[in-house]
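Every protein chain but one is kept in place in this view of the complex.
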Amino acid sequence: MKEESVKKLLTTLTAVFMIGFAMTPFLYMLFTSVNAKPDFLEAGWLFTLSHYRDVLGADSLHFLDYLKNSILVSAAASLVTVFIASISAFAITRLEMKGKLFVLFFVLAVSMFPQVSMIGYLFKIMTALGLINTYPALIMPYIAWILPLSLWILVSYFSQIPKELDKAAIIDGCNEWQVLFKVLFPVALPGIFSTLLLSFIFAFNEFIFALILTTDFNARTIPVGIALFEGLHGQIPWGQIMAASVVTVFPIMIMTLVFQRHIIGGLTKGAVKG
Amino acid sequence: MSVLSKKEYRPYYFIAPLLVFICLFILLPIVGTLFTSLMRDVTFLPQKFIFLGNYSDLLRDEGFWRSMRFTLFFIAVAVPLEMLLGTAFAALLDMELPMRGFLRACVLIPWAIPSAISAKIWQLIYNYSYGLANFLITHLGLSQGPVNWLGSEGGAFAAIVIADVWKTAPFVTLLVLAGLQAVPHDLRLQAKIDRANFAQIFFRVTLPLIKPVLLVALLFRTIDSLRIFDVIYVLTNGGPGGSTASASLYAYKYFLGGDFGYGSAVSVLLFAVAFGMSCLYVKVSKFESEI
Partner (left out) sequence: MNLKLLLPLFLAFALAAGCAPEKKELVFAVGGAPSELDEWESVIEDFSREKGIKARLLRQPTDSDQRRQGILIPLKARVRNPDVFLMDIAWIGQFAASGWLEDLNPYINKEGYDLGKFWKNILDSADTFGGELVAMPVYIDAGVLYYRRDLLEKYGVKKVPEHWDEFIAVAARIQEKERAQNPKFFAFVWQGAQYEGLVCDFLEFATMEGGGIGLSGGKIKLDTPANRAAAGLMRDLIFKHKISPPNVFTDMKEEEARLFFQSGNALFERNWPYAWGLHQAGDSPVKGKVGIARIPAFPGRSSVSTLGGWHIGISRFSDAKSEAWEFLKYALSRGTQKKLSLALGWNPARKDVYSDPEVLAKYPHFRALSEVFSGAKSRPQLPYYTQVSDVLQRYLNSAVAAKTDPASAFGSAEKEINAMMERYK
């Protein structure tokens, strides 16, 4: 009984700390977005929704264009990434293949390179392909950039799943694709959904590529779009930036809420028993 | 190729798309950067091949060493914190809690905010005159007057670490959480029947099972922290007195100044460090045996 109460106390404390830690800056952001001035803590509250009106209503800010671009680019990049990473992870964990460790480490090694040094070459590639300021100019490098992480995550999840499962399926006469889609996928669904979410957020957050490879609201994404809010001498319209950020966080919140059912529910106990 | 039978060759079809993307959009630029690092590639001077000239200059460059020391120290402090908090949050979210879905979404928020923006939030929080941090400590009576958070080397360092941990702990949480979900519940149940307490269950049963996921989180957090840029760029721009300049920021300044050779050499050295650390992790953790 004593142990139960210790556990309960510990759980509660961690939960309180976690919420405070994660949410305080966000709430601060939320409050700043509905206050006329950023110094509301000292100078007093002045509630207003004008920042939201500015951000959503002003055509010249193109905020909704940026949001649309961000969502489309990130969705395309993360879906393709997770598909490619899954089949690769399947091959690495389940198939007889020489050099699988080499592939894993090669992919990991290249992902370590600082982006800032490569952007010049990417610009040249995209200029040569005539893709500057288009979705593919962002989607393709994003796929390449998120793949190493996705691959490693999925390899680690797939390797947690007992191999007896697919052996049984092969005995039942399944081919490799069937093993992958009918046996591994359902069991690894939590891993796949978290990878999808991680990939989406990665693409959604990226700044430097988007800054250099796009030139206007036809392809620019949110992080660069919001960087365009500032004034010539660094005047920061805090209210507008925070309002834009709050609006930006919503798609991700919704995605998380939708996906988290799958993150929990994907695992069927029977399957893992093997 | 003809040596391989058709059957042996098949698995490679599965990884072909992966390799194509990586080679085109990462390897190609990397090879370019490697070449650039061996050149005097300065926009305002004629290009010439100088082999290791940039590297030998770098080794004698006090500013570079300072930025390297800062970066490594930053990793040594920030990454363990991120892992610790991220894992603790994941363990918590793995339990049967009320409003679990909501809690999960909350924890993810910091990571969902693009770092270009979240750095700005922290800038506002640390603002000397009306930021949240000074508001809290003066109103809670912890300090007489406002604190100049970014004014001392230690303060600026801590400020950057906190902002970075806030942003990236959720990444670890999400990874570890999914790993925990894949741990069969019967195992833990069994341990409970064997009268192990919950700490013992966590450390002896659960943790070893999620080791691969933990390793992946650790690897990618380390690699990513080596490249730390955005938070510092916004919060301190390397100040005070250059004490918080990261290696990436150092390289960036050289790229801006048109010295692509030197900036590339910094990048290549950073890469070498990342590579060395990853090899070490993998060796120590015996990752090969896990696949």
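Letters are used for the chains, namely A and B, taken in the order the chains are written, and counting of residues starts over at 1 for each.
Heads up, the rule we're going with is that contacts are C-beta pairs under 8 Å (C-beta built on N, C-alpha and C of every residue); 3 or more make two chains touch, one makes a residue touch a chain.
What you are looking at is a predicted structure, and each value in this text was computed from that prediction instead of being measured.
The residue from A:Ala91, A:Ile125, A:Ile192 or A:Ile222 that touches the chain not shown here is A:Ile125. Residue B:Leu28 is the one among B:Leu28, B:Leu72, B:Ile137 or B:Val205 that touches the chain not shown. Note on the undisplayed chain: of the listed residues B:Phe14, B:Phe157 or B:Phe260, the one touching it is B:Phe260. In the full complex, chain A touches the hidden chain at residues 39, 43, 58, 60-61, 119-120, 123-125, 127-130, 211-212, 215-217, 224, 227-237.
Remark: the residues of chain B touching the chain excluded from display are 16, 20, 23-24, 28, 40, 42-45, 57, 60-63, 123, 126-129, 148-151, 153, 156, 236-243, 245, 252-260, 262.
Quick note on the criterion: only the chains that are shown with their structure count from here on.
Chain A and chain B have CA centres that are 15 Å apart. Only residues 3, 7, 11, 14-15, 18-19, 21-26, 28-29, 32, 38-43, 84-85, 87-88, 90-93, 95-97, 100-101, 103-118, 120-122, 125, 140-141, 143-145, 147-149, 151-153, 155-157, 159-161, 176, 188, 190-191, 193-194, 197-198, 201, 204-205, 207, 222-224, 226-227, 236, 238, 241-242, 244-245, 248-249, 252-253, 256-257, 260-261, 263-264, 266-267, 269, 272-273 of chain A touch chain B when the two sit together in their complex.
By the touch criterion stated above, chain B contacts chain A in their complex at residues 8, 10-12, 14-15, 17-19, 21-22, 24-30, 32-33, 36, 85, 88-89, 92, 95, 97, 100-118, 120-122, 124-125, 127, 129-132, 135, 166, 169-171, 174-175, 177-179, 181-186, 197-198, 209-210, 212-213, 215-216, 219-220, 223, 226-227, 229-230, 248, 251-252, 255, 260, 263-264, 266-268, 270-271, 274-275, 278, 282, 288, 290-291.
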